[in-house]
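All protein chains but one are shown in place.
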Amino acid sequence: MQKKIKRTSKFFKKASKKAGMSPGILVHVGEQKIETARISMMSYDPARLEEKELNYIEDSFAYRDTPPVSWINIDGLHEVEMIEKIGTHFGIHPLTQEDIVNTGQRPKVEDFEDYIYLVLKMLKFDETSGHIVSEQVSLILGPHYLISFQETQGDVFNSVRERIRKGRVHIRKSGPDYLAYALIDAVVDHYFLILEKMGERIEHFEEQLHVRPTPEILQAIYDLKREMIYFRKQVWPMREVLNTWQKAESALVQEANTVFIRDVYDHTIQVIDTIESFRDIISGMMDLYLSTVSNKMNEVMKVLTIMATIFIPLTFVAGIYGMNFKYMPELEWKWSYPVLWMVLIVIFVGMVFYFKHKKWL
Amino acid sequence: MQKKIKRTSKFFKKASKKAGMSPGILVHVGEQKIETARISMMSYDPARLEEKELNYIEDSFAYRDTPPVSWINIDGLHEVEMIEKIGTHFGIHPLTQEDIVNTGQRPKVEDFEDYIYLVLKMLKFDETSGHIVSEQVSLILGPHYLISFQETQGDVFNSVRERIRKGRVHIRKSGPDYLAYALIDAVVDHYFLILEKMGERIEHFEEQLHVRPTPEILQAIYDLKREMIYFRKQVWPMREVLNTWQKAESALVQEANTVFIRDVYDHTIQVIDTIESFRDIISGMMDLYLSTVSNKMNEVMKVLTIMATIFIPLTFVAGIYGMNFKYMPELEWKWSYPVLWMVLIVIFVGMVFYFKHKKWL
Amino acid sequence: MQKKIKRTSKFFKKASKKAGMSPGILVHVGEQKIETARISMMSYDPARLEEKELNYIEDSFAYRDTPPVSWINIDGLHEVEMIEKIGTHFGIHPLTQEDIVNTGQRPKVEDFEDYIYLVLKMLKFDETSGHIVSEQVSLILGPHYLISFQETQGDVFNSVRERIRKGRVHIRKSGPDYLAYALIDAVVDHYFLILEKMGERIEHFEEQLHVRPTPEILQAIYDLKREMIYFRKQVWPMREVLNTWQKAESALVQEANTVFIRDVYDHTIQVIDTIESFRDIISGMMDLYLSTVSNKMNEVMKVLTIMATIFIPLTFVAGIYGMNFKYMPELEWKWSYPVLWMVLIVIFVGMVFYFKHKKWL
Amino acid sequence: MQKKIKRTSKFFKKASKKAGMSPGILVHVGEQKIETARISMMSYDPARLEEKELNYIEDSFAYRDTPPVSWINIDGLHEVEMIEKIGTHFGIHPLTQEDIVNTGQRPKVEDFEDYIYLVLKMLKFDETSGHIVSEQVSLILGPHYLISFQETQGDVFNSVRERIRKGRVHIRKSGPDYLAYALIDAVVDHYFLILEKMGERIEHFEEQLHVRPTPEILQAIYDLKREMIYFRKQVWPMREVLNTWQKAESALVQEANTVFIRDVYDHTIQVIDTIESFRDIISGMMDLYLSTVSNKMNEVMKVLTIMATIFIPLTFVAGIYGMNFKYMPELEWKWSYPVLWMVLIVIFVGMVFYFKHKKWL
Partner (left out) sequence: MQKKIKRTSKFFKKASKKAGMSPGILVHVGEQKIETARISMMSYDPARLEEKELNYIEDSFAYRDTPPVSWINIDGLHEVEMIEKIGTHFGIHPLTQEDIVNTGQRPKVEDFEDYIYLVLKMLKFDETSGHIVSEQVSLILGPHYLISFQETQGDVFNSVRERIRKGRVHIRKSGPDYLAYALIDAVVDHYFLILEKMGERIEHFEEQLHVRPTPEILQAIYDLKREMIYFRKQVWPMREVLNTWQKAESALVQEANTVFIRDVYDHTIQVIDTIESFRDIISGMMDLYLSTVSNKMNEVMKVLTIMATIFIPLTFVAGIYGMNFKYMPELEWKWSYPVLWMVLIVIFVGMVFYFKHKKWL
């Protein structure tokens, strides 16, 4: 039951806890997925890299104005006091603070002049249940810092960390806007993995449909359709987010980096296109299933009809000569029995030809 | 019957009473839901709060020009003379007055320079009937006052009243436009509760569909679909309303507060997104139902076909030897009967294998 | 047959009569619905009202330039010479003249600087046939006059006439553009009546569907769908018409009156919204019908299957012991018959339990 | 087979002949529908009309710069050298020349400053096959001339010729842009004839569906749907063409004539609206057919079930007393036979009441 309820509630987060409260009052809406929040920090320029885990959020405050780039990553959103402290120090609008801890946001980008606020959805495909699981990622992009908030400790950003560590040229030379791009890119790249999984399921079901269409397959296709609807709902707003960001005229985003945003925008469009195509295919599969079931029923009906139509008249004939009338001349005749067999065989063969003619055999 | 009729008439209010009348003639269109209209008032600034119930609407007139904020709330729309008095004193356009008392408005925002007129729909989900019930809320936003009109006394605005009473910082320091935002936010927050209820129903029906698809479930899904159509019709225009308001360049709305309007706009979009997703899911459920019924029929047909196909030939054979011909050599043979049983068993086993082969067993 | 043909031909008027003719040649396209055209006139200012029936159109010509407002209403469009005379005197473009008499126009608004030309569709719901009947209304809005053309004498404009006669304030004080608004408003108000009728039908059919889904109900739902398609086609362009008019910058429309146009625009949107909702509901009804029929068939099949599956094996057993073999030991035994009954009952009870288990009983 | 292939190939012209060739190389793509191309010419001003058939295209060259209007009409597109000569003399862009002879163009308008190039589709409804046949019409509108290209000699433009001959006022006084309008208007007027034919078919099929739904009707509805898709594809771009032309700011189109273009634009919109409505209706017909077939099957099943359910138990009872057991006490009793009949009748009547109760009878 518990598991079931999550299937529609994941489409939006319950606001009951919050309903009617003043905006700006921080309440963590969503499931607590991690024990204690974890703060990690990377500060770098082309030459230098400083990486550490922090116990107190206050330790990061010094990096606010330190050029060129400091990336503060926070895993776990339930320690709202910490978020409030960050908000106060970095000058984050109360509404933004509220959005960070309320995991039911729609992906969006908001330009607050001092910083840009981005909400994304990191998606994972849980193979066991066949469900897509969503996690909210918030990014605060300031002049010299980028703060990222995740619901739980994930491995999606590890590739970006590796790149920073390896001292590769571009990311170490670029500002926090490029870092933001790199994180978004990592998130969007993960969407392709889900597409891949979905595609495999589609193909598996198509094959099953061909071989043996069972009600379980139907249910599974329906579940897949639901997940696709959910997937679409999560990714669709990204299109607008990236488009808005691309066109944003903000001092926080360097002109030269818009080409990268355009690139990730193109990826998002491609994900959306593929989702739409998959939706069409799944919808076609349900039609195919229905038609296949009709076909099978047709086949069943034919067998019944052929058997019944052939044997019912024969049984009738046998029944006639099972009657006990005193005066039935045929009963006395010597050749009655073989003649009757001839008649029965003629009826039988006639029926078979009739069905052959109708192409039912 | 009475209850049924309400199901489509709620999509629009009957204009028959009003058809052809001059605009600006106030006629209360809708159900009278409350005995006598109730007037309550809150006037506040950061330091002070004055709260009272009024017997006569004239008592509120003094507050029109008193800074900073006076909130006049009227429950019950059938006392049109009162609305007219308000209209005259506060300088409300006759068309606006008419719209207030006609509860069949579409959500909209209209900027009359002296005031902004907003119409919203407050929605409730009646658990017993499974219907969504709509109530019209009108807001008149002036320079120093906000007048709100409800059809009946509700509890949705109580949370806002509480916040004002508690002397929380922001709402007491802000103007009537922020108060308007707070009310709208309370209304939109309630939409999420309906989504939650709808989601629970969907899950319940999905489970039922899986366990035992009955015609009652089908009817219930159809009813849910209808309510979803109604829900969508009520919420969809809010998108435009809030977008218009957000972009309005009015002296009555402070620049700094547009960020809050954008926030409630985002919530509305999310409600709409979820409604669309739910519509898709419900539509998929109807397909699933149809396919499941087809499946069940298929299964029924198979049982019939198997039974009939096996026993019809056997019965025929038995019928043959029930005939009373005088000359039937088999009847006299000693081993006829056991041989016949062998034949019958061979036919039976052959049939079973045939159906196994066809995967019908 | 005659009546049937009208069902699609009403979607557009046959242009065969006119095909290839020069524009500006007036030919009345449509059914002649009235014997002789009828001309009525109202000329008024706040103080004065002159109302009369005219025998000759020429009698109205003097009012062209008489301020403030003269309303000339013409019922019947087949007297094309009269239209031509009006056209010449009031300076109406030949194409406009042609459009007035060709009742197959799409609702539109055209600004010819000297006058504004509006085409509307007045709709009525014929209870007997269940069809929506459309009548074309043309309005010519000049600086001091308004000319309205109807196909037949109707009662929709009576309410407006009453208001003028009663000397109500606003309409008597306003110009011809307000009069035009009042007429359009009367037309659009009538759409709500049709929605009401449609809504009643929907509810009636829903109830019928629940109680007893017959092919007649299906046909009636289909017919309703058709009428809804027709309704939509007629009303949809009104959205654009009113939007265009609202935004028109014409000396003929006073700034202060745009608020009224916006009001009727809002009503139109609401009609369209409701039509869309009804379309969704009707479409759901057809699905419901189909599913219900499948359900019923399923039930029928179950009865057949249960009966056949239970009795076919029993009959077979009876057939066995109806055979006439000389050597059938069972026939001689004393307890054969009661034992056989026991066997039959066991089979019967087993079958019943099997079907109980399958939830078919 | 040949006829069948035309059904999809008509959606686009095979480009295989041309694939990879340089643009500007004229190749006639399409069916040659006429033996030799035919050139006719009309040159007129309000006072004068010169009309003749030309043997050589060169004879028309003198009229290029002769005011006011010369209309050169060419039937047959396969003589590409002729088109090339015209192109050279009148200064037609190679791409335009190519488009003229390639009959697979989409309706479009192109402004080449020296001339405007228009492509239209003239449609005919072939009653015998029930197919819509399309013919491409190209118009070259120059300052003093209009050249029209048709695939074959048609009668659609005859009405325009008649008007020119009769010396009617407007067309003889207007320039070549008005002539172009008159030709387009004639083409669009023809679309209404097709709508009329389609409407008749729809009504015929609706009636048939009601009386006796056969697979042939289904096939015919499907074919009609296809033709509607084709119709829509041909007409839809006309909307854009006329809209573009209407807004074109070209010295070749007189300001005063845009009102006529708007008129034909309105007609096109109406055709498109009606096509959309028809599509909805046809789609509803297919649903209706499916539901009707399900209904009929239901009825068939009921008959079978009633008969089988009544007689199978009766036959079983008769079978019991046809058994040959030695010790069956009932067989000896005197009243067994009449009592059995009573039992059979009771069973029979009980069954009938049961089915009455179930409303199957």
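By letter and in written order, the chains are A, B, C and D; residue numbering begins at 1 in each of them.
Keep in mind that, in the parts below, a residue touches a chain if its C-beta (ideal position, glycine included) is under 8 Å from a C-beta of that chain, and two chains touch if they have at least 3 such contacts.
Since the structure is predicted, the reported quantities are computational estimates derived from the model, not experimental observations.
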| item | value |
| --- | --- |
| From A:Arg38, A:Lys124 or A:Lys302, residue that would touch the chain that is not displayed | A:Lys302 |
| Residue, one of D:Gly104, D:Gly130 or D:Gly154, that touches the chain absent here | D:Gly104 |
| Candidates A:Val27, A:Leu193 or A:Val339 - the one touching the absent chain | A:Leu193 |
| Absent-chain contact - pick from A:Leu123, A:Ile171 or A:Met238 | A:Ile171 |
| For chain A, residues in touch with the removed chain | 156, 158-160, 162-163, 168, 170-171, 182, 185-186, 189-190, 192-193, 195-196, 199-200, 202-203, 206-207, 210, 259-260, 262-263, 266, 269-271, 273-274, 276-278, 280-281, 284-285, 287-288, 290-292, 294-295, 297-298, 301-302, 304-305, 308-309, 312-313, 315-316, 319-320, 322-328, 359-360 |
| Chain D residues that touch the omitted chain in the full complex | 4-5, 7-9, 11-12, 14-16, 18-24, 93, 95, 99, 104-106, 108, 110, 212, 215, 218-219, 222, 225-226, 229-230, 233, 236-237, 286, 289-290, 293-294, 296-297, 300-301, 303-304, 307-308, 311-312, 314-315, 318-319, 321-324, 328, 330-337, 340 |
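Just so it is clear, only the chains that are shown with their structure count from here on.
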| item | value |
| --- | --- |
| Joint neighbours of chain D and chain B, given as chain labels | C |
| Chain C against chain B, contact positions shared by both copies (same if over half, else different) | different |
| Maximum centroid distance from chain C, chain identifier (CA atoms) | A |
| Separation of mean Cα positions, chain C and chain B [Å, integer] | 26 |
| Separation of chain A from chain C, taking each centre as the mean of its C-alpha atoms, in whole Å | 41 |
| Chain B, residues touching no fewer than two other chains | 290, 294, 297, 301, 304, 308, 312, 315, 319, 322-324, 328 |
| Topology of the chain contact graph, where touching chains are joined (line, ring, star, complete, other) | line |
| Which pairs of chains touch, using the document's own definition | A-B, B-C, C-D |
